[in-house]
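First the structure, which I've put down as structure tokens, then a few questions once you've had a look.
Every protein chain of the complex appears in place save one, which is left out.
Residue numbering begins at 1 within each chain, and the chains themselves are lettered A and B in the order written.
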Amino acid sequence: MSKIFALAAVVIKELYRRKDFYVLFVLTALLTLAAGAVNFFHDDKIVRYVKDICLLLIWVSALVISVVTAARQIPAEREARTIFPLLAKPVSRWQVIVGKFLGCWLATGVALVVFYFFFAAVTGSKEQIWPWGAYLEAVWMQWAMLAIVIAMVLLGSIFFAAPSSTSTITLVVVGGILLLGTHLKVIALQQPEPMQFILTVVYFVMPHLEWYDLRDFLVYDMGIVPLRAVALATLYAAAWSGIFLLLAWFGFRRKNLTT
Amino acid sequence: MKISPLSTLVGLLALAFTLATGLALTTDNWSSRAKSDNLFGMLFGDGRKLFANHFFTMADVYFHSGYYPSIFDKNSGEEKEIISASHGKKESEEDEKNEDFLGQPKDWIDAFGRNFRITQHTHLENHNEREILPWLRLAADLDPQKIETYTVGAFFLREHLGRADQAEAFLREGLRNNPDSCEILFELGRVYHDGNHDAERARNVWLLGIKKFFLRPPDQQKEDKLIFEGLVVNLAHLEDEAGNYGAAINWLQAAQKVSPAPGALQKQIDDLQKKLAALVPVTPGKLY
Partner (left out) sequence: MSAILQTQKLRVEYRTRDLRQATKVALNGLDLEVRAGEVFGFLGPNGAGKTTTMNVLLGFVPPTSGTASLFGIDVRQPIARQRIGYLPELTYYYKFLTAEELLRFYAKIFGLARAETDKRIAELLKLVELESAAKRPIKSYSKGMQQRVGLAQSLINNPDLLILDEPTSGLDPLGRMKVREIIQRLKEQGKTVFFSSHELGEVETICDRVAIVHQGELKAVGTVAEISAGFDNLEKAFLKIVGFQPSPAP
């Protein structure tokens, strides 16, 4: 495990020494503060739209950070050829995959905590309440979702040489699942065969990332989700992450790294 | 002959200026977007109306605290303007509750996923209705010709938030952009009557509304008869409050001709006739 943590630490160091996170955080902060500064009908107690905008920006930023960071891990190591001195050490390719995953996931978690603290500060200053339980749940669920996404991206990065290809494809897939995941069965029933069958299979087989989006609970002050459901969703995320990581390892373990 | 870069640059600038002068008149007719006095109109063209519709729907979503059908859900094809000035009436609430778009879970994924969705039908209240205002403001900025934005916004400002002055300002803005709108005049009259308790101004505005109504083409008058009914019924109530029962009866009789529920109006006419009979005869009010 210490090797995996060592690999993860390098990934985290890389993230906070690059500019991506800081740029996205500043952008999120500026847009949120701008949105909050607008006065609608001379009412300074209006807060939900600020929450909505801020949470949307947090979701987009966290997705971008996690996807872009994970997409470049293996390809960048291969391109910069740092993979060779690394694999010349007593570390297996499975440990490299898991270490990269853990590093990206932990780094994204840190970014999420910073974003949500900012969110709590801005919205709390307007409505003077801080539902920490709801915040904690929202952060945890988003972080769990990002575990699936990062594992998916790592799998893609084994097969696509260019990080941009992996990032684009993953963002499209994730965006599609978040927007359409809940409704895919309804859409399937409206299609003729064989599309109906295909979409139904996709609906049952795909990871349901939309479960992890608790923004509505925060925006509309709907309290917390039952902890049992959160626990099951966490297990689901762990299972899917494991599947993607295993598939990534299958693809990586016999790969000729010199070509 | 060698041409210097500076000469080339000057030549190109002269060519560009000449072309611009020559083409200016021609391109003037291509698009009116750049001449729009609205920033969103300039940026998005007519596409701003799509955004306006979306933001109006967002106001509705906010009003229902996120419990709202998507475009894929049942009854999605109908134009559901759940958020309306008539909201708050018991019968419309009952209708809404019966239109539960979620239904039974389709499978275990749907069932489990409902733990993470808003599944309760609620409405904003206790001054939390303010949360819908930003979206209505944006919708009005994007599409100043969308009348419902002003009427709905003014309704909530007046009725739920007690801000008659802001409701009036919002409606006046709507009137500047839509000077012939009976709906805005109707809502403005309610602001004067219910908010400011100024019967005279309310009467003037509603009468203007009726005047605008009759300026519409006959086909459109048939489609918009409900707004006419609203105007004349409110005028009737105004006359009733002022003790002008004859005038009130005349208004209600005009409303009966277009109303889908003439029986209910007849009951009101009967009550007014009783009141009139109980009075010392006075000069009947003019029918406008």
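By our rule, a residue touches a chain if its C-beta (ideal position, glycine included) is under 8 Å from a C-beta of that chain, and two chains touch if they have at least 3 such contacts.
Note that this is a predicted model, so its numbers are computed, not measured.
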Shown chains touched by the chain that is not drawn here: A
Interface with the undisplayed chain - residues on subunit A: 2-3, 5-6, 9-10, 13-14, 17-18, 80-82, 84-92, 95, 254, 256-259
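To be clear about the criterion, only the chains that are shown with their structure count from here on.
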Distance between chain centroids, defined by C-alpha means - subunit A, subunit B (Å): 40
Subunit B contact footprint on subunit A (complex, rising order): 38, 40-43, 45-49, 141, 182-183, 185-187, 203-204, 208, 210-214, 216-217, 219-220, 222, 225-226, 229, 232-233
Subunit A-facing residues of subunit B, complex: 62, 65-66, 70, 72-73, 106-107, 109-110, 112-113, 115-118, 120, 130-131, 133-135, 137, 157, 163, 166, 170
